[in-house]
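Heads up: the structure comes next, in structure tokens.
The complex appears here minus one protein chain, its other protein chains still in place.
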Amino acid sequence: MKTFKFLFALLLSLLFGVVPSFAQKQIVIPLSNPGDPGQLELGIVRGSISVSGSDTEEVIISYDGDRSMNEAPENKNGLRRISNNSVGFEVIENDNKVEIGGAPPQSEVNFSITVPRNFSLYLSTVNGGDVQVENVNGEMEISNVNGNVSLTNVGGSATVNTVNGDITASFNSINRESPMAFSNVQGDIDITLPSDAGVTAKMRSEWGEVYTDFNMEIDRSNRESIEADSDVYRVSINNWITGRINGGGPEYMFKTLRGDIYLRKQ
Amino acid sequence: MNRLTKNFDRLDSNSDKALMMKVRDGDFDKLGLLFERYNQRLFGFFYRLTHRRDISEDLVQGVFERILKYRESYNGDGAFSTWIFQIARNLHIDYYRKNSRTKTEDNFSDWDSLEAEDSDIKLKTEDERNRLLLKQAFDQLDEEKKQTLILSRYQGFKYKEIAEIMDCTESAVKVRVFRSINELKEIVSDLKKQEEL
């Protein structure tokens, strides 16, 4: 088992004046088991994340930092700053698991990453950008707070949540065993599934509408059987629309407060 | 011309056999390895016969279901590759029998060629047109000839192995190969004439 460990102090290179502050930079991470499925983990506070799958056997990380991180003076009272707690991140590869960590919360970094097609993604950001994924097949756990999430041409399974932003996802294949979940507060949820997807959809928009072009068998009694308790019965009727597509399957949850829900057939 | 280059490297049939023996004895994870080795070849075999992606994928799944179901009957005689293609061939025959008379087959069997014909007009290059002609000609062959050619040309089997898979004599295989190539030649030139008219 190989372990690669990289430490990138952006500021260091800035200090030496090698790279201008806005230039896109690139790091290539070779995988321990090229060709095998892998996973990528990346959590940042400020910035956007874009991941796309391609016929590569490496993970290629491009990033740009914003100007704010080098605004601090390089020299202060005759002392030269050589390390800075506010910049730099770390990439660790271990057995095809790539983890990007340690990005400073106060600086904005935008990542654009290319991964092999069979990759699972665990991505999160909070402010300052969207999360975009395309052409990747695997398990995806994506979370954002103030920004959109869009998955294009993906396969596998996903759980996505954001607070203020749209969720858009188009799956060209799904893992037939896995449940999925999509939730937000303000913004639409727009999901496209393969036409033969066998899915039990559980949907709720509090102030919006639910639309679908699937032939959906709406089930209003799924909870009745569980308990005769009238309160419990109310929960299912008032809250959720449950419907089976193509005979039903794993549960897909769609929940929004202020947006509309679109469930589309591919 | 680079004569008779194989489309792929022949896999080590001994190790396939060893894997299958383990599957037979209950080590199901090894079937995953066999799946990785064979899924594309099987898919190619079915796709060339059916031109339907969905059906081909179903049939590939069917092959592995049968392997699991009948794994105990695997005795390690002969190459694994011929065994798995025997299963594939039988499955296709079953499928063909079940669907040859139903309407859905009629509606969909020409899916791919319809699509191809649609874009026919737009095709510019001689090369592409030739390829399309060959494809149409190939579809006109009978099932046995198609299978023989696929196994021989695209799956890299020797005549003797094809005989095993198709349960006939080696010389019957050779006759089929010989005749089907000549037939292909004729159909292609017929189609070309029609096109020129």
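The first chain written gets the first letter, and so on, giving A and B; residue counts start at 1 in each chain.
Going forward, a residue touches a chain if its C-beta (ideal position, glycine included) is under 8 Å from a C-beta of that chain, and two chains touch if they have at least 3 such contacts.
Throughout what follows, contacts and distances are computed from a predicted model.
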For the chain not present in this complex, what protein name does its UniProt entry give, out of "Putative ABC transport system ATP-binding protein", "HEAT repeat domain-containing protein", "Phosphotriesterase-related protein" or "Protein TusB"?
"HEAT repeat domain-containing protein"
In the complete complex, the non-displayed chain touches which residues of chain B?
1, 3-5, 7, 24-26, 28-29, 31-32, 35, 39-40, 43-44, 47-48, 53, 56-57, 60-61, 64-65, 68, 72-73, 75, 127, 130-131, 134-135, 138, 149, 152-154, 158-159, 171, 174-175, 177-178, 181-182, 184-185, 188
Can you list where chain A touches the absent chain?
118, 137, 139, 141, 143, 155-157, 159-161, 163, 172-186, 194, 206, 223, 226-227, 229, 231-232, 234-236, 238-239, 250-251, 253, 255, 257-258
